[in-house]
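Moving on to chain A:
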Amino acid sequence: MWKTDSTGVMHADMAVKQCLPPCQIKCPINEDIQRTNVLISLLPDEPDLAKAGVIQISDYLYEKNPFFNICGYICGICELECNYADKGGAIKRRLLKRFLSDVYTEHLKERGKFKIPKNKEKVAVIGGGPGGLMCAYHLSKRGYKVTIIEASERLGGALWLVPDYRLPKDILQTTFDNLVRIAGIDIRYNSRLGSGELTLDKLKEEGFKAVFLATGLPYPRVLTFEGKSVEGQDLSGVMYGHTYLYEVSHNNIAPDYFKGKKVIVTGGGNVAFDVARSVKRQGGEVTIVCLECEDKDLKDGIPADEEEIRGAWEEGIRTVYSRGVRKIAGQNGRFKGIDCPACVSVFDKEGFNPKFDCTDCTDLTGDILIITVGQAPDRPLLQKENLLNERGGLDVDHLTLQSSSKPWVFIGGDIRRVGFMVEAMGEGLVAAESIDRYLRGVDMKEGRRRDYEGYEIPIRRDYKPEPEVPWIPPENRMHFQLFEKGFTLKEAIEEAKRCVTCGPCLSCKACLSIGFQKSLSPVEVDVARCSGCGHCVYTCNYYAARLVNAGDKIVSETDMFRCKSCGMCVVACPSQARKMVDEDTADKIAKVYASLS
Partner candidate 1 sequence: MSQYEPKLVCFSCQFSWGYLADEAALSRKIENWIPIICTGKIDATHMMDAFEKGADGVLILGCPEGDCHYQDGNYEAKKRVYLLRRMLESMGIEKERIRIELSIDPEGRRIPQLMKEMKKELAKLGPRKGSMVSGKMPQKEAIKAGREK
Partner candidate 2 sequence: MAEKITINPITRLEGHGKIEIFLDDKGNVEDAYWQVVELRGFERFCLGRPVEELPRIMPNICGVCPTPHNMASVKALDDLYGVEPTPTAKLIRQLQYNAFMVEDHLLHFFILSSPDFVLGPGANPAERNILGVIAKVGLEIGGKVIEARKRCREIIRYIASKPPHPEGGLPGGVSRGVTEEDRKWIRETADFTVEFCQFSLELFKQIVLDNKEYLNLILNDAYKLNTYYMGMVDENNRVNFYEGKCRVVNPKGEEYALFDYHDYVDYIGEWVEPWTYVRLTHLRKIGWNGLNDGEATSLYRVGPLARLNAAESMLTPLAQKEYEIMFDTLGGKPSHHTLAYHWARLIEALQAAEHMQRIANDPLLTSKDIRNMNLRLNKVGIGCVEAARGTLIHHYEADADGRTTKVNLIVATQHNAAPICLSVKKAAMGFIKGPEVKEGLLNMAEMAFRAYDPCLACATHALPGRMPLIVNIRDRNGSLIRTVQRT
């Protein structure tokens, strides 16, 4: 019957459905957020009593995410999807993690090495950024001999560019030192792929059976206007944000370097704000110019985080929205100002493709221009290693990150798709799994495509407002010390309690791990008794109890994934049609009552 000789049969890989709280779905490494929140909420309110608990919780997190403590400073991606967001403010997951970090980072040195014998193949990870480190950590956890090839003299990649007032350097240092120690990873510093002898094939010859290429985006992107590079980027007084932040991270810039200078920063991303706020701290008077508009909710809205924008505003940084840069004006070799047409649209269906209205222009004058409009990969290298497809894109499988031209090479992180740190980490995790499968010679894809189902927020009478996060007032924070105060133990417990644990018990099991429950006893409905009166539906705060038509009758049923085994529907059922499977409350009660008479 088929026109072609096709059999009509075609291999489709099964999507594994998984139910999770929305925050954990948003998190690229699906960190066990709900569980940690529950456990934090049950900590003793005495700091020294609580310490053991904090370490216990952190140890568990570390297993999957060896730098969750760093996330605690700079990653709040999960909060974007928190159900609580429009019910009084997202749960401050980042700060809860930072709260753990404040105790745990110190404790890291006491954490022992992996016990696993390193008896598997050699694997090279090129690039010691978040993606590379994540991959290395998980491979070595599985017994592979991992070597990180790092171009610079330190691990962490772009993380070093995050200014100290957001992420203290000593935290980074401690974290990576311990990570390397604990995971037992070899590092080759100052060795850049493509420079000198070092090629992928060379590594192969060295006996590396697989490679994860995660070199990130080493080069700043140049400023363009309508597809053409804007002239004058070579003027003195014009620099790139990355270069600047790199120098700052090496303390190569004097504290009052920008004193009395008018500095213009172009770009609307977090990095641009890092630049602007660093400059401000070094005495400059800063103006940000970005293509995007003020309203984050619009498609052309500014990408930087709310907190960054607010912080900058507090610190007296002026932001000019919806303006591009058409011309960079100079005077005898020195930067003088820019000519900014109105930007009428940033993205179209093709993607990034700004349109301007040149009849509406303003000139901005300044002493220094810092261009922070993104970064670029080392294209020539990729070319040379022939990892690109005819369209000039990376030639990799998006599920497995495996290169099509070189199956033993896996590519991920910013180099593949620029994003947040944790997204790179996510790719590292994927790569580790792929490399493991590749080297074990098993199916690369089977069971990996996940289709997540998030849960709506449970019903409750009142939702609590988010806590005020204390920052050092702007006038006192013009330095590179942390300006955000972390949670105290009490604050952490309160905030953790605020979490309504949207997710299913199966992906949490906090109450089991602390012995509150013997087992998750889902509620069973005895249809021989259920009359479909619907009392259970109203009492259930998780939409787990619901009515379904059974022929001409109505009966209730329980959605096992949603059921939290709280037992309220059991009490509400006037027919005793609902009961909890292997559950001991009844026995407990019976035992006590027996002792009464």
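Quick note on selection: all candidates are chains of the complex that A comes from, given by their letters.
As a convention for this text, a contact is a pair of C-beta atoms (placed from the backbone, for glycine too) under 8 Å apart; a residue touches a chain by one contact, two chains touch by 3 or more; residues count from 1.
Being a predicted model, the structure only gives us computed values, none of them experimental.
The contact partner of chain A in this complex, picked from the candidates 1 or 2, is 1.
For chain A in complex with candidate 1, the residues that touch the partner chain are 38, 42, 44-45, 458-462, 464, 497, 500-501, 511, 514, 516-517, 539, 541, 564-568, 570-571, 585, 588-589, 592-597.
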